[in-house]
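I'd like to ask some things about the structure below.
Missing here: one protein chain of the complex. Every other protein chain is in place.
Every chain is named by a letter (A and B) in the order it is written, and numbering of its residues begins at 1.
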Amino acid sequence: MAAPTTWQFKEGVTPDAGSFVPAPKGSGELEQITGRPTTYWSDAIRRIRRNKLAVVGFWIIIALFVIAIFGPMVSPYSYEDQNLENTFQSPTLQHPFGTDQLGRDQMTRVMYGSRISLAVGIVCAALNFLIGVTYGGIAAYFGGRVDDIMMRIVDILYGIPTLIIVILLTVLFKDKGVSPLVNVFIAIGLTYWLPMARIVRGEILSLKEREFALAAKTIGAPNNRILFKHLIPNAMGPIIVTVTLEIPSAIFTEAFLSYIGLGVSAPVASWGVLASDGTEAIRSFPYLVLFPALAISLTMFAFNFLGDGLRDALDPRLRQ
Amino acid sequence: METILKVEHLKKYFAINVGGPFARHMASLKAVDDVSFEVGRGETLGLVGETGCGKTTVGRTIVGLYAPTAGTITYCDENLCALSREAMRKVRSKLQMIFQDPYASLNPRMTVGNIIEEPMDIFNIGTMAERRERVQELLRTVGLNPEHTNRFPHEFSGGQRQRIGIARALAMNPEFIVADEPISALDVSIQAQIVNMLEDLQQNLGLTYLFIAHDLAMVKHISDRVLVAYLGKIVEVDESNDIYKHPLHPYTKALLSAVPIPDPRIEMQRQRIVLKGDLPSPVNPPSGCHFRTRCPIAQPICAEQEPELRDMGSGHMVSCHFAG
Partner (left out) sequence: MNENNVLMRIQDLTTNFHTYAGVVHAVDKMTLTVPKDSVVGIVGESGSGKSVTMMSVMRLIPNPPGRIEGGHVWFDGTALGMPDRMEKNGPNKGMVDLLSLPGDVMMKVRGRHIGMIFQDPMVSLNPVLTIGLQMTESMVAHGLATNEEAWKKAVEMLALVGIPNPEERMRDYPHQYSGGMRQRVMIAMALSCSPELVIADEPTTSLDVTVQAQILELMKELKAKLKSSIIIISHDLSIVAGIANKVVVMYAGRILEEADVYDLYEKPGHPYTMGLMKSVPRLDAENRERLMPIEGSPPDLLAPPVGCKFAPRCKYAMNICREQEPPLVTIGEGHRARCFLHHPTAPAVPGFVKVG
């Protein structure tokens, strides 16, 4: 099993005098970088594409947006048009979701409701994001006493059932001249930031000891720059996932509030209101509840699937 | 030689929780325990030691990442600890740091151009165009292609990333650079490139280095003088040419005997000084001389009295009762 001691050359290569002459070096050849420009995001997008459920969730959400924006516009009915001769209709071609006790087209009302739900989802997620990220970021960055106090406050707030706080806030602002929808925004936005704060705090705590954060300090960056320009952008992965997963909570809470009469009320058609109205006739005309309930469930599934997919795709440890 | 940095009786203790789940209490981790030394302008001072010796903590305290528990750091005759925040920021731009991990020391979300430019951005120096030019100049100085300013760190190799880190440290024309294990995480064939580059930069830009590492052979190669640290204290100071031939402290002798040499004729025959026992905990270091629990020549006096750093002649300092 000895190694060849003879020189074997492959086909087409015949060594001549010129073969053993030193080859000139290409300049710049040495400090090349591989031309595969993958960023964190392109890698994440590739990974999430492979997750079928997440992709389905994504398209459902897109469809939801399209319906929310354009649906009520193209519908021949408005959400409050009453037609007392047409009450309690089962689904037909004219009224694919049926009509309610006042003859209003359910499909239009469900589509209109999607506007409310999406608005709630987005606004509340934005508020949660702003409050939670800033709070958690500050607690983690300054650490020590500040962190202890801030997180104990969070712990205490965690102990109170969020629904109770939301209900209390809604009742508080109810007759203060604030529109019911804005009331809902405030109530949900002010309570649901707790998980975000905790998650951001955890991420920032580990990131702030990383060498690039230390390097930022040594080159003289002030605290807010380090926190907002270096640390938080690197925590974007878990932040995005948390935001995506908080949207269905917000949507559901609004539906719940409206269902028990604390959120928006008739004739505004939020899915919760629709479900509430429909509950009265549930024995005889179950589809009045069915369609809003389906809408809520489908939307929540979609955001949850997308959020789960994002969590896997954005996890740097699973990077390929 | 003019002294550019003076460290006097520096102490850095960290408060940590010790004890099991039922006996928690606060204790002090004495990472740096009364360290004093001076660095001359243009010199390379090596700081070498193993885990727990405090060398990284010394570096980070000098650069301002940690506030000292006690002691003073004087830079160009200005006491760094006594300055206002604004004044300190200005001085700090003269004192820069190069980090160990090329994969963690660059913000993965920023382009290389932004990373190098950031110090100028923070201190509001130059116009956009001037900064761009300076970034390209810096990239060229460290041997990288100036066209790559819009790339992200992960597109570069380890050695290239370390060069980017060095370019960032150079952006504000520093005088003093603390290099904390700048080559340990790199492949062997790349280490020499970076070391040579650091030497060239020192020549061309008149830099002073504090070179912190655990690789004794590399420290001896690049440094003019060497500090040997053990468990938060300096045990020996000597010129790098001399320390291999005439080590005086038992720890230095053991350390030198432990470093492998790429020559089988030497290695196969070698009789090593093998230290007994394990490194004591920096929370509870041994009384008197910290090294006595593992020292082959320890005597009762070593437990009672801590040895001082004595000058044995021409700057060779040792802290041992029995050296010389």
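Please note the rule applied: contacts are C-beta pairs under 8 Å (C-beta built on N, C-alpha and C of every residue); 3 or more make two chains touch, one makes a residue touch a chain.
None of the values given here were measured: they were computed from a predicted structure.
Which of B:Glu130, B:Glu147 or B:Asp187 touches the hidden chain is settled by the complete complex: it is B:Asp187.
For chain B, the residues in touch with the chain missing from this view are 50-51, 157, 159-160, 187-193, 195-196, 199, 214, 216-218, 220-222, 240-241, 244, 254-268, 270, 272, 274-275, 278-279.
Here is the rule we use: only the chains that are shown with their structure count from here on.
Of all residues in chain A, those touching chain B in their complex are 28, 31, 33-34, 36-37, 39-40, 210-212, 214-222, 225, 230, 233-234. Residue ranges of chain B in contact with chain A, taken from their complex: 60, 63-65, 89, 92-93, 95-97, 99-101, 104-109, 118-119, 122-123, 143-145, 148, 151-152, 155-157, 160, 165, 168-169, 171-172.
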